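After the structure tokens below, expect a handful of questions from me.
Just one protein chain is left out here, and the rest sit where they should.
Order of writing sets the chain letters: A, B and C. Residues in each chain are counted from 1.
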Amino acid sequence: MRLQKRSDYDAVLKEIAGRVGRLAPTGAVADYIPALARVNPDQYAVCVQTLEGGTCTAGAADTRFSIQSISKVFATAMVIAKKDILLWSRVGVEPSGNAFNSLVQLEYEHGIPRNPLINAGAIVVSDELLELYEDPKKTLLHFVRELAGDESVDYDTEVADSEYATASTNRALAYYLKSHGNLRNDVEAVLDLYCHQCALALSTKALARALLFQANDGIIPSSRRRILTEDQSKRLNSIMLTCGFYDQAGEFAYQVGLPGKSGVGGGIVAVVPDVLSIAVWSPRLNEHGNSVLGIESLQQFTSLTGLAIF
Amino acid sequence: MRLQKRSDYDAVLKEIAGRVGRLAPTGAVADYIPALARVNPDQYAVCVQTLEGGTCTAGAADTRFSIQSISKVFATAMVIAKKDILLWSRVGVEPSGNAFNSLVQLEYEHGIPRNPLINAGAIVVSDELLELYEDPKKTLLHFVRELAGDESVDYDTEVADSEYATASTNRALAYYLKSHGNLRNDVEAVLDLYCHQCALALSTKALARALLFQANDGIIPSSRRRILTEDQSKRLNSIMLTCGFYDQAGEFAYQVGLPGKSGVGGGIVAVVPDVLSIAVWSPRLNEHGNSVLGIESLQQFTSLTGLAIF
Amino acid sequence: MRLQKRSDYDAVLKEIAGRVGRLAPTGAVADYIPALARVNPDQYAVCVQTLEGGTCTAGAADTRFSIQSISKVFATAMVIAKKDILLWSRVGVEPSGNAFNSLVQLEYEHGIPRNPLINAGAIVVSDELLELYEDPKKTLLHFVRELAGDESVDYDTEVADSEYATASTNRALAYYLKSHGNLRNDVEAVLDLYCHQCALALSTKALARALLFQANDGIIPSSRRRILTEDQSKRLNSIMLTCGFYDQAGEFAYQVGLPGKSGVGGGIVAVVPDVLSIAVWSPRLNEHGNSVLGIESLQQFTSLTGLAIF
Partner (left out) sequence: MRLQKRSDYDAVLKEIAGRVGRLAPTGAVADYIPALARVNPDQYAVCVQTLEGGTCTAGAADTRFSIQSISKVFATAMVIAKKDILLWSRVGVEPSGNAFNSLVQLEYEHGIPRNPLINAGAIVVSDELLELYEDPKKTLLHFVRELAGDESVDYDTEVADSEYATASTNRALAYYLKSHGNLRNDVEAVLDLYCHQCALALSTKALARALLFQANDGIIPSSRRRILTEDQSKRLNSIMLTCGFYDQAGEFAYQVGLPGKSGVGGGIVAVVPDVLSIAVWSPRLNEHGNSVLGIESLQQFTSLTGLAIF
């Protein structure tokens, strides 16, 4: 049984919002960046965007939040679109089984990050962007605006600056990559781009829409513009499924069963291939750095709709 | 575009067999068990079983081979069918990022294997089977015969004995599990069951049919008998996708995009949910212990048919 | 200033016993073997044996206790005496930086234990003894009796049996060594010898005397019998210094500054080259498995006498 009418998803999202609203709050807001720590922890929003153009929401779906690591998907897509296979000599496609900022795997594997969705891999992606585009910060912003269909999407420069100033672990990763010859540009230039990317602020509505091309074999449904080939699009989905949730990736695939990506701002976005995209936001995080109510909501969604990929 | 007529798959399999037949042979047969080392390395078979009951093959699809680690899927299904969630306090659902027989993760995680499809996890599954069934060796055999619709399926006792006699690494894993209180039965009884399970001999045709219930939400299509609930079935598929190919799991998801499981006998089986199952066999293995032509064939299959789940 | 008269050491030991007797008890008795767990935790003894034949004691210096890992020094000496350098292709001489029973290092270094004083290395030593001697259990017993000058030294068979029955971690290590070709004899025969060796029961007085040859360039002072060459003796001392206290080896060298070895029975033995040996026993252990009052006593001893090697 597959629900496809707009009103159906509306009812499902209302049901989910009601259920998670009755749960006792658990988890804490990310506090390693002052700008993130100040966020009201009890906000909530969920949004479904269908290929047919339907938009269903519950909660504060127009409120912007810092998408953080979710941006890694967009940055990776930009590189794949230009280079495809070439990236994979510098970064793998295997789940890491470690925390998002681990250096251990990087040492054992001589400076080749496991995948582009952990920090080390995303830093290599930023390094690629610096070579592929003249003004990558501007190009990335325009790319995400186009995907989201929202010209008001922007970097939250307060978050970007705060992140840049406190990025010791990411600097360690970047210099370690450099020591293995796997970072070509100036470390500070790479980190500046990386921190801006993480500081992209989108509403749940914009975020769901921005990933909709990944439910559509690589084509933005509204404009019909192809971003990735069908093959590239499928592969990016597979990377999200196996690597999108750090050391909780297997559990997310097991509990939810959709390709997706989370960020420490409390957002999660996922796609049902050929059907829809869904974004959810709630700032309280579990010990893996993933949104507690975000995961709960998506689990409810695939249970209620039967829309897992397996 | 989805192909669903029997003749279509016949043509696709012929095409694939032709293409891989023209490749220069690479990789070597597993040699750690004498009985496996003697296998002719240049055999090949592929078989598709559709939910509608169609069977398409190319190559020696009736020749039996040792399914080895593929059996972990059947054993896990037997435990899930009886206990579901209870197993997950003793074994996780995360990809390991390590080789199939690594002890490192087990020490860092205090004796809890990452997932039931690596050796340590499968040994815990065997331990569960010894508690859940009076004669688990017989019950498992009957279970696989029923799934495969083939009463002649049997243990290759030469392989089982050979494996049991040389199982030093698996004994190390089992005793290490025991030292952490995560193995309840006698180590030798557990290993005897485990080695028999690995020594199940099935043809490609029987193997594809045996996993068809996982393309059908947990129900054997021919008999309509439900093995797992829809939810359990989806979750087992997700574990196969994230953990079915050891430290090549991400790459398999990326290149092929189907839930599946490989064995060092050279077999691989995978499912396209709601559509079909596919088994392929070729004994030469790559450095990760996965069949070279098996992976190549499945990659061709999803390319030619567009049947990946993403 | 070096104290060498018997009465001097008597005074020093009385002083130390008094000081540690006033400390609040901390640490717990090893409980992984029932026979060890039953030991009265508040016993204490210390004994100095000088090259001139003097014996000074404080506390229950005639009470026997299980020397456990201290036996690794005697077993290693027996192998060195017969084979010297040949052992070092099967086991290293580097500190491990890990707990005494870690499997991690063994996997990264392909089955070659770091040194003969951690469990994995001692199991390889047992394997060597099984090849070098017709009845190694008897030969080892006679060897330790000779060193201790005490024919009543014996295996505590209750401890040996208890240890053998619960040796899951050591079995895991042994099978893992076997899987790497670094164990030649039957695992159970090796573990039987290993568990007996650990179950040697000596008094503090006998233990200090048993290691006195290592303060005397390899010669038993009383009988003038040479056990090791001067060179071999020095090297065994260096291994004790760098590897004798597991992941507390550096701290022991730093705080005490003598080559020594500890056991989870609460014993520690050390040597001052050219001067004396000293044994101390107190069953309460710190988190590294080393005797709390044992280390405290030895630290006091080198402070009071200035007898560190540095």
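Operating definition for what follows: contacts are C-beta pairs under 8 Å (C-beta built on N, C-alpha and C of every residue); 3 or more make two chains touch, one makes a residue touch a chain.
Note that the structure is predicted; figures quoted are calculated from it, not measured.
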{"item": "Which displayed chains the hidden chain touches across the whole complex", "value": "A, C"}
{"item": "Touch criterion as defined above, residue of A:Asp42, A:Asp62 or A:Glu107 at the omitted chain", "value": "A:Glu107"}
{"item": "Option touching the unshown chain, where C:Ala249, C:Ala270, C:Leu285 or C:Leu298 are the choices", "value": "C:Ala249"}
{"item": "Listed residues A:Thr169, A:Asn185, A:Asn286 or A:Ser303, member touching the removed chain", "value": "A:Thr169"}
{"item": "Among C:Pro95, C:Pro113, C:Gly267 or C:Pro283, the residue in touch with the chain that has been omitted", "value": "C:Pro95"}
{"item": "Where the unshown chain meets chain A, residue by residue", "value": "102-104, 106-108, 168-169, 171-176, 178-179, 187"}
{"item": "Where the missing chain touches chain C, by residue", "value": "92-98, 105, 114-115, 230-231, 233-235, 237-239, 241-243, 247-251, 253-255, 257, 259, 273, 303, 306, 308-310"}
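The rule is short, and it goes like this: only the chains that are shown with their structure count from here on.
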{"item": "Inter-centroid spacing, chain C versus chain A (mean Cα positions, whole Å)", "value": "55"}
{"item": "For chain B paired with chain C, centre-to-centre distance based on mean C-alpha positions, whole Å", "value": "48"}
{"item": "Residues of chain A engaged with two or more neighbouring chains", "value": "none"}
